[in-house]
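With one protein chain withheld, the remaining protein chains of the complex are depicted in position.
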Amino acid sequence: MKIVQKDFRVSSKQRNEMIDITSQVSSIVSQSGVTAGDAIIYCPHTTAAIVINENADPSVPHDILLTLEELVPHYRPGYRHSEGNSDAHCKSSIVGGSKQVLIKDKTLSLGTWQGIFFCEFDGPRSRKVMVQVRGE
Amino acid sequence: MKIVQKDFRVSSKQRNEMIDITSQVSSIVSQSGVTAGDAIIYCPHTTAAIVINENADPSVPHDILLTLEELVPHYRPGYRHSEGNSDAHCKSSIVGGSKQVLIKDKTLSLGTWQGIFFCEFDGPRSRKVMVQVRGE
Partner (left out) sequence: MKIVQKDFRVSSKQRNEMIDITSQVSSIVSQSGVTAGDAIIYCPHTTAAIVINENADPSVPHDILLTLEELVPHYRPGYRHSEGNSDAHCKSSIVGGSKQVLIKDKTLSLGTWQGIFFCEFDGPRSRKVMVQVRGE
């Protein structure tokens, strides 16, 4: 089995932002030489997350961020964490900091409308994304 | 290492529906010949998801769908996506489109009450589920 890991950086420009990282992940998969297996996209941050959803119409990430904002507002009575970013920790915990995509014929098996997004919930910041590709 | 992938289709009958796919996944695991490892259950759609939860009492999936519906209503002021299914994209992003189950002794290591569900959030539709089984 082959295990290849590559990291790259992402720069967010807003407090809440979904950044399409499909092409970066795809190129790591191509370069890995793995024909069949999977890729793990891992975010080592506690106020960000990874989402797989539609990247064709930019209104979809807009609506996802809007929904998360309404469910988890920036300030909520009762928050104890003093850094003012409890909402970002909560969004990160709900959405999840890593996702997995299958690889077949040397290509990510994403659905027609699926793209991979880095979700920033406490930007702007410079962030790291880790990608591990495993298989044969 | 062995990597076996099989896909199957699921037909939903309602807009929101949780469909038990445990037996389909189990039979792919049995046929794979993998003794120890894991299975990834991957949904290549952006308005559906995979959940692992109780499949003994049908009131549990009912209550999960009810909760998701109250948190993410079909229409929300501010949605921009013109297809009228922003809620489904949001539910899919929150719940997540893939899950992983461990395999031990040629069997899925599901807990006593755990079943695997395909979650439809924008049905009725015909959908695809991908299962990759990996291990020894």
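The letters A and B name the chains in turn, as written, and every chain counts its residues from 1.
FYI, contacts are C-beta pairs under 8 Å (C-beta built on N, C-alpha and C of every residue); 3 or more make two chains touch, one makes a residue touch a chain.
Since we're looking at a predicted model, the values are computed, not measured.
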Subunit B, residues in touch with the chain not shown (by the definition above): 1, 36-38, 51-54, 57, 59-60, 62-64, 66-68, 70-71, 94-96, 99-102, 104, 109-114, 135-136
Positions on subunit A where the hidden chain makes contact: 1, 3, 5, 40, 42-46, 71-72, 76, 78-82, 86-87, 89-90, 92-94, 96-98, 100, 128, 130, 132, 134
